[in-house]
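Left out: one protein chain. Kept in place: all the others.
For subunit A:
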């Protein structure tokens, strides 16, 4: 066992088995089985038990916010997950949005189960926006999926920021899928690469969970709404009623308050859903590899959205937006500009 693993095991040893994490865990909520709960996963690692549960974790880390003992579940459990060849391939594709675009084109002609699952969610895609002002001072980081699947959001955000700053669009991956799904080492390397690329620049991210992950990797990154609010940038007024989904990792680092603040400044009316940070069902590439659990989590989320009676859903994280599109019209805050 390496030093890193030993430290992670010590971290998991902090669990006192109280169970406070169970009912906040999306896979426990739908299965109600200890196997698919954070407490069960921690115990499986501690006892050295081979358990299916380690692979069914959505890695939303809501359990961390509920944990009175302060177990850093995500950081520790990620060392015990292993990506198989298919997942590794998916991660390589996400690292390069240009390749992602090409792959989606290939998938569109395929009828393999994975391709069909992707097509359920991804209806259209475009090549990533390449944009660079001379002497750019601000890097806009769309996040891998945004670059290709929500290019219009990237365009809106770019046009808006260009009014105040010299902008460059940086198409790339934050490494969160790698970190969450069994390629932690590679995730750490990606973070190092980004650290180099971000040097001396103001970085604004359009995907809140990417923002959160990069921050936790020690990178200095603003979330889009956070940047707009903190810099007091002028905003248009919008007469719209929305309900807000809180992307899970963004919730952990406290970013979602900025999304709400930006919406308020624009005059949007917010109808809160129950448990806004409850998992959407996407979970990075989870929806591709765990279709059944993902579907049932999405149904649970759908019930919470539906109860608001509001059709417009705000999601500032791309993968969530894909999953939420099952329940209504999804907007990024930048789409309202």
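Please note the rule applied: a residue touches a chain if its C-beta (ideal position, glycine included) is under 8 Å from a C-beta of that chain, and two chains touch if they have at least 3 such contacts; residues count from 1.
In the analysis below, contacts and distances are computed from a predicted model.
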**Q.** Listed names "Acetolactate synthase small subunit", "Phosphocarrier protein HPr", "FAD linked oxidase domain-containing protein" or "Phosphoenolpyruvate-protein phosphotransferase", with the criterion being the UniProt name of the chain not displayed
**A.** "FAD linked oxidase domain-containing protein"
Q | Touch with the omitted chain, as defined above, among A:6, A:52 or A:84 | A | A:52
Q: Pick out the residues on subunit A that sit against the missing chain.
A: 13-20, 22-24, 32-35, 40, 43-44, 47, 49-53, 65-71
